[in-house]
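Have a look at this one.
All protein chains but one are shown at their positions in the complex.
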Amino acid sequence: MLFRVIAREELKRLFGFLVSAHTVVGPVKAGRDRTGLPLYAFEEVERFEDLSLDYAMTKIPAKRFFLPYREDMAVFEMRKDDWEKKVDYNMGRPRIFFGMHPCDINALNRLDKVLMGETYPMPYYIAKRRNTVIIGIDCTPRPCCFCRSMGADTALHGFDMFLTDIGERYFAEILSDTAFTFLKKISATEPSGEDHVLYKKAAAARNERFVTHVDTTDLMKILDMEFQSDVWKQWGDKCLSCGACSNVCPTCYCYGVEETVDLKLTTARKTKMLYSCNVIDFAEVAGGHNFRPERHIRLKYRYYHKHRGFVEAYEESLCVGCGRCGESCLSGITVPEVIASIRGAL
Amino acid sequence: MPNSGKTYLGVPVSRPRAAFFDFSSCEGCQLQILNNEATLLDFLSLVQVVNFREAMTEESDEYDIAFVEGSITRPDEVERLKAIRSRAKVLVALGSCACFGGVNQLKNRFRDLLWVNKTVYGDAAVETDFVRRLADVVAVDLMIYGCPVRKEEVEKVVTNVVIGKEISYPKYPVCMECKAGENICLFDLGEACLGPVTRAGCGAWCPGNRAGCWGCRGPADDANIEQMKRLMRERGIPEETILDRLECFGGFREVSETFRLEMTKGKP
Partner (left out) sequence: MNEGLIEFKPVDNKGLGRNAPSAFERTYKAEITSIHQLTPMENLYRMQLIDTAERKGFSFEPGQFVMLELPGIGEAPFSITSSPLRHGDIELCIRKAGNLTNFLSRVGRGTRVGIRGPLGAGFPMEKMHGQDILLIAGGLGLAPLRACISYAQDNRSRFNNVDIIYGAKEPSQFLFTYQYDWWRADDIGLHITVEKPDASWKGPVGMTTNILEQILSSRGSSFHENTYAIVCGPPVMFKFVCSMLTQKNLPMQKMFVSLERRMHCGMGKCCRCNVGSTYTCLKGPVFDYWTVMNLKEAI
């Protein structure tokens, strides 16, 4: 692994250099909540000053740049007795992500396992994933963050360069040739022994800030044991089945497909829309039978997929512990509380 | 229905004669249909409009599909609607007034209509009855929700009717579309919103413009109203505000009636 140290002014120069040639996406302030705290979002950025590299967390994850909420999978040209299907992976132009937290990088790494691997790799995702350069940045954990419990507090791969704030400078971890080439354009120095000390201090200070923990010991087995537990019903009573949790989750990838015909009846469209397993008709089949008609069953399934099924398949949870679902849930359903209740600890 | 001469996947496409009618309403839904010139011509190639007071002077009693806007508030409206029903092969309730009674049905809260009439119109009393939605009077084949309706949805429904594809509505609530629109949640801004219980399909029109949802499309399937009330109370939103929203368009009629009874229990 290659390390460099970059002064703040040099990072600004790097940004300027990148934005002159490419689309750069990063964290910005999108508004303020009722208590005056800033709300952050990932958006296309033109000026370094608009970036909020010390952002807490974006409400909506980086997912939408890889799995858009709505995306055409194919367009049909309809002719009198025939049709032609045109598939487009919607690659667009390459993009540079400037300032992604470890949980969001890990979320992409976990999505890669399903969407770039398995029997059928998904081209719509691959197109965007391969053509995005990621510059990660360390974070200040918030009280609701439990990424450490989900093994997602540090990013080991899945980025090109990772920055850690060590005062007036950034400690950069360089993982790809692309990032190394970027650095040739600015002044980036080899870290000194003192920089190493500063980095370790910063990492230790960050460690102190994790306050929420989720006990995942034997969680797979416990979820199986408590499959029929009444605890699920209590959460089901609170659940609005609104799908907010899945929409703000950086790793929820499930979707629905809808086909439509245009007004001229000459073009048809196959559109994919991110869905949520908490939504009423998620498992409803033609003819009306619903395999998961009740709220608590759907909610339980979501936990089952994240904390059991995915673990079974890939030996880690599909949850990265970013805490977005709990923050977005108007009913206050949070992962740490649900899991604690299933363990019998609440 | 008359054939258009076109086919879709080999299946004949119809070109229904379409008629637009309005009852007690603001006629804003019909205006929506005329609103988008970019697609108006294509829309008109799908149907043959024979009645549309807002757009043309000609009238005809020969039609296949009737788009009916508005709620029913007078005896003569009942007769007119029944006549439309008897002529139309397909009757479409257009907008919240037609589907649920709309804003008009707010007056149903007052039990004494004479008092209502006197308070509103003074000496110039008008004939008026309790407000009913279309389905309370005649059989309704299709509903297009919203106040106003969304032009895109009307176009989609009409396209599906002419090619003979099933019409379906989102069963999930507005939150799904609001999150996909990356809007800031109105509850984060300290405002009330019925998005979590209201049927989607509007594209989160109001929340996207930083206005809380008033439930004009009625409840989503499996809407958790009790929890909705609970979480609004927890956020210090007065019960009267919650009820105002649930009552506004009539889509949540059953729950709002019970809610009002609960609230006024023991009060004069």
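Of note:
In order of appearance the chains are A and B, and numbering begins at 1 in each one.
We adopt the following convention: a contact is a pair of C-beta atoms (placed from the backbone, for glycine too) under 8 Å apart; a residue touches a chain by one contact, two chains touch by 3 or more.
Every value quoted in this text rests on a predicted model; they were computed, and no experiment measured them.
For the chain that is not shown, the touched chains among those present are A, B, taking the whole complex. Which of A:41, A:56 or A:116 touches the hidden chain is settled by the complete complex: it is A:116. Of the options A:1, A:204, A:286 or A:345, the residue whose C-beta touches the omitted chain is A:286.
Contact between chain A and the unshown chain involves residues 18, 20-22, 73-74, 76, 78, 81-83, 85, 87, 89, 91, 94, 96, 114-124, 126-127, 130-131, 133, 178, 181-182, 224, 227, 253-261, 268-270, 275, 277, 282-287, 291-292, 297, 301, 304-305, 308-310, 312-313. Take chain B: the residues that touch the chain left off the picture are 8-11, 163-166, 168.
The rule is short, and it goes like this: only the chains that are shown with their structure count from here on.
By the touch rule above, chain A contacts chain B in their complex via residues 30-31, 33-34, 39, 41, 59-60, 64, 69-70, 78, 80-81, 83, 237-244, 247-248, 260-265, 273-274, 276, 279-281, 295, 328, 330-332. Chain B contributes residues 6-10, 13, 39, 42-43, 45-46, 155-156, 159-160, 163, 165, 171-173, 175-176, 179-182, 184-185, 187-190, 195-197, 220-224, 227-228, 231 to its touches with chain A in the complex.
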